[in-house]
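For this depiction, one protein chain was excluded, whereas all remaining protein chains were kept in their positions.
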Amino acid sequence: MSAGRDRVEATLDRLVDASVLERLQISLAALVFAIIVGAVLVFVSGLIVDCPDPFLSLPGVGGACYNPFEVYWTMITGSFGSLTALGRTLQETTLLLFTGLSVAVAFRAGLFNIGTQGQMILGALGAALTALWLGELVPESLLGALIVIPAGVVVGAVIGGLWGMLPGLMKAYADAHEVITTIMLNFIAMGIAFWLVQNHVGNLESDSVLTHTIPDVAQLSPTIGGTRFSLWALLAALAAAIGIYVLYDRTILGYELRTSGLQEAAAEYGGVNAKRNIVTSMTLSGALGGIAGSIYVLMVQYRWQDGIPPLGFDGIAVSILAGNNPIGVIPAAVLFGAMQSGSVALNLTLGVPPELVEVLRGLIILFIAMPEFFRMIGKRYGYGSDPLATDGGENV
Amino acid sequence: MNRPTVTRRQGLAIGAILFGLLLVGFVIDGGRALLGDVAGVISASYFAAVFRFTVPIAFAAMGGIFAEKTGVINIGLEGLLIIGAFSAVAALWGLSATPVGANIWVAFLLAVLASTLVALLFATVCIDFKADQIIAGLAIWLIALGFAPFASIIIWDRTNSPSVGTFPVWEVPVLADLPTVGPLFSATLPVFLLVLAVPFSWYLLNRTTFGKWVEASGEDPKSLDTAGVDVRRIRYAGVLLSGVYCGIGGAGLALNTGQFVGSGDTMVDGRGWIGLTAYLIGNYNPIGAFLASFLFAALDALQLQLQQIAGFEVSSTLVGIIPYVAVVIVLTFVGRTRMPSAAGEHYESDE
């Protein structure tokens, strides 16, 4: 056998990377299990609520109001069935791409950023204030929009990045565990933003805690079905996903960032300033969270308002479902975007509480967290050997 | 290269900035006049309120200690509190709302049971299915956060439950009639349980064989295994205890108000996370955790009372973030709290 042939085979082996394949299987299996558990939950809930004509009558138990198949079908049509629905789905997808990437960037580098939510909230406030201030100064034209919108995004990214940098610094130089610090910084970010808007920078006349609406020139205009969704934002998010993939897979910096997060002492051995890189990874992660916040303000809400949806936590689910792979984040974000969007239709047409989606999100995370569960099931039904050994270093 | 001296200083700078920000907030809101009003608020009935506020935080904290000391980081404390609070109210409502009578005790027990069952699920996922504890804990939190309002809507057609009744107030004979300190001795069941649970937990961890096994399970499970003790069982026990404690905390919270509020972050509203900060600041000691919880609850109650009694505008938001700022500062400067060395790691016996 020639050496050349060996090389070809080795390359092929890598293409069919067992770990990637396995991760995909686990993600799909988790999805299926979450859907099944969700269906049971919906069915049982349907037994509890009262409704005029149940789809199924169980003697002795009562009428079942919710048909799980109908529920899931409504979610699908409610997310892709019309232009409006599609626009809503893509709107969510765009935001989830950014928060998912934010989490994935840190995860890839061996760091667990639960703080995307806080980074997003502060980034959103930064973008809103920038748009409010700059929107008055620029002309009401495309040129004006080209100044104010990027400015809003950049300010959001910088603020989110700085807020992400904090736990990075704490981890690198004070050895404080980033899981704890990022969770805590979420609450602190929320408190600071709320207080600032309520008492200082917000619309003080309003009873609600919110800023004034940003001028038209700063708003990303809707492109599909009248919903607040901009194709430009989606394209930017996709570009970010590809960019991050390239960064980690093809560049020296990406290799060094990952090594620093995974094993600090080894990174230093390899001539890398590991501490600085940990801070860099967290800053990058925070910046993506901040961008998500900016887009939320500039594309969806047009102001900062208390009660920003938990897109940062959804981002954790997106990243985990994607196996923390930046390319995998794309389909995962579409899926969660569709679920979010479908839940609106669910509530309107069937009266099923939209919180169902939050339960499903939790279940998906839970199932993905336990690959051993699926390996056990796989083994029981005789699928394959244990693929645990070939991790390929993708795991963190 | 990175010299420790420089890193300390850099760390100090961050903390100083954080603390400075907070301080500025107080000043802007008129914090200078605060001290005088604080003195007027503090009384025995204020402390009685503080004890009530401490219940969910301290129980979550002690539960977290037991789980983490055995080696399973339970970041789902918040979720378990939510489950406890929701189940208590749902059970009491289901048992017919009036008259409350003995039903409230049954509801209380059912809530503890529900929280413990969720903890059992978490334990199975972490211990037998080797899930990442952080991710699984987050999942428990997110599931609870979604499930409680979902189920509220299913049952009551809205995220908040109707009023279902509260725990009766018990008075300690004689002591409750004392002047000045009297109000401290009339309280509801969860408060009395808390007063018992703190020394009990300390005693369990530090003076019993079980406590030694808990410590060994979290520090060096292999040693415990080779000494013939089943690590799996100890870890299950630790996580289940956290379920029991959070059940008490959550039910205590809900049955003191007599209603479940499912909107926003639910009525638990971060108390589980504050519990987490409390035991980190208390360095895994139940007494330390209780004191930290008590401090945070005292600040919270102070802020509320200042608003009511003094009609004084203190930003509740800023007071609310003090626990989080405090734990960040503690983790950054006071140095590492000593985490059990094997916390977060799976343990697999050789055979």
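A few notes on this one:
The letters A and B name the chains in turn, as written, and every chain counts its residues from 1.
Quick note on the criterion: contacts are C-beta pairs under 8 Å (C-beta built on N, C-alpha and C of every residue); 3 or more make two chains touch, one makes a residue touch a chain.
By definition in this document, contacts and distances are computed from a predicted model.
Chosen from "ChsH2 C-terminal OB-fold domain-containing protein", "Nucleoside ABC transporter ATP-binding protein", "PrsW family intramembrane metalloprotease" or "tRNA CCA-pyrophosphorylase", the protein name that UniProt gives for the omitted chain reads "Nucleoside ABC transporter ATP-binding protein". When the omitted chain is restored, the residue from A:70, A:175 or A:268 that touches it is A:268.
Shown as candidates are B:45, B:208 or B:263; the residue that touches the absent chain is B:208.
Against the chain not shown here, chain B presents residues 1, 3-4, 207-209, 211-213, 215-216, 219-220, 222-224, 226-229, 338, 341, 350-351. By the touch criterion stated above, the residues of chain A touching the omitted chain are 7, 10, 13-14, 110, 250-256, 259, 262-263, 265-273, 389-393, 395-396.
Here, only the chains that are shown with their structure count from here on.
Mean C-alpha positions place chain A and chain B at a centre distance of 28 Å. Those residues of chain A whose C-beta lies close enough to touch chain B in the complex are 45, 48-49, 112, 114, 166, 169-170, 173-177, 179-181, 183-185, 187-188, 190-192, 194-195, 198-200, 273, 275, 307, 313, 316-317, 320, 353, 355-363, 365-366, 368-373, 376.
Residues of chain B touching chain A in their complex: 2, 7-8, 10-11, 14, 18, 21, 25, 28-29, 75, 125, 128-132, 134-136, 138-147, 149-151, 153-155, 264, 270, 273, 276-277, 280, 315, 317-318, 320-321, 324-325, 327-328, 331-333, 335-336, 339.
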